[in-house]
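A single protein chain has been omitted; all remaining protein chains appear in their positions.
Residue numbering begins at 1 within each chain, and the chains themselves are lettered A and B in the order written.
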Amino acid sequence: MTTKPTPESRAPGVVFILKKALISAFVALVLFSLMIGIRTEAGPTGQLIYWTRFGELASLVAIVFGGSIVVELLRQWWGLADKVRVVPPAVQAGLSVAGRLVAPALLIFALLVPVIFYHQRYLLDLGILVLTYVMLGWGLNVVVGLAGLLDLGYVAFYAVGAYSFALLSTNFGLSFWICLPLAGILAACWGVMLGFPVLRLRGDYLAIVTLAFGEIIRLVIINWQSLTGGPNGVSGIPKPTLFGIPLTPGDDGLAARLGIPFSPTHRIVFLFYLILALALLTNWVTIRLRRLPIGRAWEALREDEVACRALGINTTTTKLTAFATGAMFGGFAGAFFATRQGFISPESFTFQESALVLAIVVLGGMGSQLGVALAALTMIGGFELFRGLEQYRMLVFGIAMVLLMIWRPRGLIGHRAPTIFLKQSQAISSDLVKEGHG
Amino acid sequence: MNGDILLSVDHLTMRFGGIVAVNDLSLAAKRREITALIGPNGAGKTTVFNCITGFYRPTSGTIRMPQDGGAEIKLERLNDFRIAKRAKVARTFQNIRLFPGMTALENLIVAQHNMLMRASGLTFLGLIGAPSWRSAEQRAIDLAKLWLDRIGLLDRADDAAGNLPYGDQRRLEIARAMCTEPVLLCLDEPAAGLNARESAGLNELLLSIRSDYGTSILLIEHDMSVVMEISDHVVVMDYGVKIAEGTPREVRDDPRVIAAYLGADEQEAIAVMESDA
Partner (left out) sequence: MDYFAQQVINGLVLGSIYGLIAIGYTMVYGIVGMINFAHGDIFMIGGFIALISFLVLVSLGLTAIPVVLLIVLLVSMAITALYGWTVERIAYRPLRHSFRLAPMLSAIGMSFVLSNFSQVAQGARVKPVPPIITGGYTLMESNGFAVRLSNVQIIVVLTTVVLLAIFTWLVSRTRLGRDMRACEQDQTMAALLGVDVDRTISMTFVIGAALAAVAGMMYLLYYGLVDFFMGFVAGIKAFTAAVLGGIGSLPGAMLGGLAIGLIETLWSAYFSVEYKDVAAFSILIIVLIFLPTGLLGRPEVEKV
């Protein structure tokens, strides 16, 4: 509901807004003066040259000026967001109806994507990409969303899974269906090894240590050329088979056996359903575990670690299981990634990936399976819009992360569903749910 | 076996850098008894608790719990969760530590974690939905319902713990501690913030815990109505040392205790008492 400000009440507002805008514009001017106003480049002789871009500087400053005015006006009209502690019953009922519908609807849609978009290779590929990140998000959700452990190095498990799969299949010729679980197990082992020494660290320290581990893995992969091929990566990773039946054009291929004409799209469709199955497995296991003592212990750990210890819960093993489970799913996703691409290199396993998956989990509303799926869809879909503008993409991603934290730090889904109830499952507002201290 | 020693604290000292928070403290809690630990603020009572329940490692001294058959558990060497698990010591906290984002029922189910983990076969039996798991889960729910009923929160079982009124949260924390089926219950200021009626309710609850379950209770408290009403034995601390102990009546009339609370001199306290007589 907006009220038109009266001329009297607007007057001091105008001065205030203008002053703020001027300050913002001045700050922008100083900040951008050299970085935007001057453009340096290595010249033809190797000498550093530069040219000026005062026009662009002026327009940027003007945008900041105008933007500042707009933001202030919006702030005055909208006011502060309401913080309701208990979700009111009417909203709750609406949400739960919507919630109950959204998830199955999405599932049905996902199952039908290859059918609907059969001839749009690009969209099928996008679908596979989205589902890969949904799975990664669900995997990290166990660590960050349920157990409240700040993990900034999730990409390490992704990498371990991918490289394990790649090396096992190319060196030992093991089939996809054997390498996949092995990759998951190896990733889980790595999770335990990594977790054991560091899990007693709290909050920010745990975050930065996991970040360091992620980077160490990447650097080791790059430098241990004899094992991993270094920057050249591992290629020739075999494609997955349908239980031994390859999806090739030849006579022993699946198409020939089914008596239908071969099309390269078959493999894409197969990959799509494969990642969908893996993601759904992740989802099912997570939901089951939430209702079992281990899952409850994870959530209790997030709520209050000291109270857990006072109840006789071994918080170290609880954290380790969360870490190992999340790592295992990351490993599966990595294995899938390897077989889908046929080729992997260290460039795919940077810190940016960890940050992206973490952003998906936080945007989704930590702990909420549906939220994570929606967040992955939004972010990866959004990323695709920026295809070709790599630098702008990351810039917008960074800005989006900042804005997200300021505006909605608890994510899209604003509540937590209890895992057990006597009479009625009542959604608990996110304001009450702790986010964990690591 | 009433009157047997359940917990024996001997020469407990706790140092933080240069500060001696607890100095050579010895006390004993007997089975089926309610022992109160009182004293002015900063006397070191919560520090003693934290040593007993394993959140601090004592600088020196022993904390022993004699078991049936002659063995003893030495608490000063154990981790916090092991004390809760093996020695069956449960505790509540000065600032309530519930799981606010979980329902009252969930809080009580989490308390039974160790039993449920065993019953779920380290999760695997649970994943496949084995009947033995299902019946264990039902038992856990029944125990939780029993306690919720006992503290009058059965109809709020599905409400978020963080939404409950303060008095109910305190009782829920005690119920949660009792769901671990402890032999010793350590309560850190359970009556803090409760009005007279709620304190009386708390007294009733604690006395019933003692009589129905045989659980010994060790409590820190400032509310004298609770201490005097229900304690069998009182230990008084000030500046990290024990200054008096005995029955509630003995302690109440002890000039050293009065002096400590008034911040006055022992002689002055005696003078005040005698002038009244």
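Just so we're on the same page, a contact is a pair of C-beta atoms (placed from the backbone, for glycine too) under 8 Å apart; a residue touches a chain by one contact, two chains touch by 3 or more.
Quantities reported herein were computed from a predicted structural model and do not represent experimental measurements.
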Residue touching the undisplayed chain, where the options are A:V15, A:I178, A:M193 or A:A212: A:A212
Chain not shown: contacting residue from A:V14, A:L31 or A:I287: A:L31
Interface with the undisplayed chain - residues on chain A: 27, 30-36, 38-42, 46-48, 50, 150, 152, 197-198, 201, 203-205, 207-209, 211-213, 215-216, 219-220, 222-223, 306, 351-352, 355, 358-359, 362, 391-392, 394-395, 397-402, 404-406, 409-410, 435-437
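As a convention for this text, only the chains that are shown with their structure count from here on.
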Approximate Å spacing (C-alpha centroids) for the pair chain A, chain B: 43
For the chain B and chain A complex, residues of the former touching the latter: 53-55, 79-82, 84-85, 90-91, 93, 97-103, 105-106, 109-111, 113-114, 116-117, 120, 123, 126-127, 141, 145, 154, 157-160, 162-163, 176-177, 180
Complex contacts: residues of chain A adjacent to chain B: 85-86, 285, 288-289, 292-294, 296-297, 299-300, 302-304, 306-315, 416, 418-426, 428-429, 432-434
